[in-house]
Structure formats: structure tokens, C-alpha cells
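One structure is given below, represented as C-alpha cells, and several questions about it will come after.
Complex shown without one protein chain; remaining protein chains in place.
Moving on, here comes subunit A:
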Amino acid sequence: MITAPEGVSPEIWAALDTVLDPELDEPITGLDFVESCTVSHGPDGDVVSVGLRLPTFFCAPNFSFLMVADAYDAVSAVPGVARAEVTLADHHASEEINGGVAAHAGFVGTFTGEATAELDELRRTFLTKASVAGQDRLARPLVDAGAGPDELASATLGELPESDELTRLRRRRAAIGLPYDDDAPLLVHPDGSRVTSEQVPLHLRRARLQRVGIETNGEYCKSLLALRYAPGAATAP
């Protein structure tokens, strides 16, 4: 976790740090999506205003909505916060998203006629992708150290040294109802079933491809955000 910027309380920052970009599987804090965060002290408690920004004007509205709504929920839940205001700037659907989140309208209510379901399934799809990619991050060092298909197929999470990556994988799996305790296999298919020794090579290929996909996407987004908001940028909103 990167440290809170000056003037932002660690508790508020920690709350924002739990908010993920669902596609990139990274917190919005580290992605530099949090443009501003100010606190004013009122009689009933703190009023926290958070300004978010994204790499492009056309970032997908569904993921954008999730980040604004999740940030709203996370900040609202911090003890001492009376009210949270989260707004997304410079986006083609800023107005709808900001209004919808503030009014607790949900995604369907926000985009009447354009969306038929809330975003739980979408979120689940991307958590599943993240938990496939996470297997590559954890298994790759074992492969490099000489582990073969049999050992990899039988490896459990409890056998791995504690690490941020392991914690991350456990959290992603927990969120979608896949086994995440110490007895859980390291390698599982997206439906949670065990990967057999014979399936290990192709499974690892798929896990790496998934990781390359997510991480490349992240590189694009970070580059584009930095260019969009560079001082003096011609595309400055």
C-alpha cells in the first residue's frame, strides 16, 4: 500500500486502498485514480470529498461505476465519517455515475434502459480472472525451482510462504466462494475443481496468459493516465 498523501487521514486512505479497479485487479490508490481527497469537520462528523479520475474519457462506464460506488461505500464505513461525496471527473458518463451513486440508485437505476442487471456478475467474472492470474504469480517461482507437474498439482496454499501475493489470492478466492484456506489446492480451475498433473502444463500456460493480459492492460491504463494529466497536456480536460 502506498502511504497516504499529506493531509489525508490514514484511515480514509486505507479505505480507498481496498477499492479495486475490477479489470486491473489493483487498488485505485496505486493507480493514481484518486485525484483529491479532502475532509471537512462538521457537527455530526467528518464530510469526506473524494475526486476520482480515469485514463480516458471513454473508460467503460460499468467498471467506472463500480469504482465510484465502492469508494463511496468504503469511505462511508470509516468510523467518524458522517457523509461521503465521491465524484468522477472528465468522463463521458460522469454526470450519470456521480448522480446515481449519490442517490444510491444502483447501476440499473442510473442507466435506465441501458442496463438490465446490477454488476455483481461482472465483478465475479473479473475476480475469477484475477484468481487465475494469481496462480501464475505464486506457481512461477516453484516451477523455476524445479517443481514438476505432480508436486504442483498437489501443492496447497498452506505450503506456500506467507506473502502479499498469497493474501491477495486468498481474498480473491474468498470473494467468489472458492476454497482459500490452508488445505486449498494452489492450482484450481475457474470453477474451483482441482487441476490434475496432466493438466498442469496447459493450466499454467493459461494462468500466465491471463496474468499477461491483466498486467498489460494495467500498463496501458497507467501510461494513458499519466499522459492525460501531464502538466501542459494538449488533451487536458
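By our rule, contacts are C-beta pairs under 8 Å (C-beta built on N, C-alpha and C of every residue); 3 or more make two chains touch, one makes a residue touch a chain; residues count from 1.
By definition in this document, contacts and distances are computed from a predicted model.
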From the options "Putative spermidine/putrescine transport system permease protein", "Amidohydrolase family protein", "Cytochrome c-type biogenesis protein CcmF" or "ABC transporter ATP-binding protein", the chain left out of the display has the UniProt protein name "Amidohydrolase family protein"
Just to verify: which one of A:15, A:34, A:119 or A:188 makes contact with the chain not shown?
A:119
Tell me which residue among A:41, A:104 or A:205 touches the hidden chain in the full complex.
A:205
Subunit A, residues in touch with the chain not shown (by the definition above):
23, 55-62, 92, 107-108, 111, 113-119, 121-122, 125, 129, 139, 143-144, 147-149, 152, 198-202, 204-206, 208-210, 212-213, 215-217, 219-220, 223-224, 227-228, 234-235
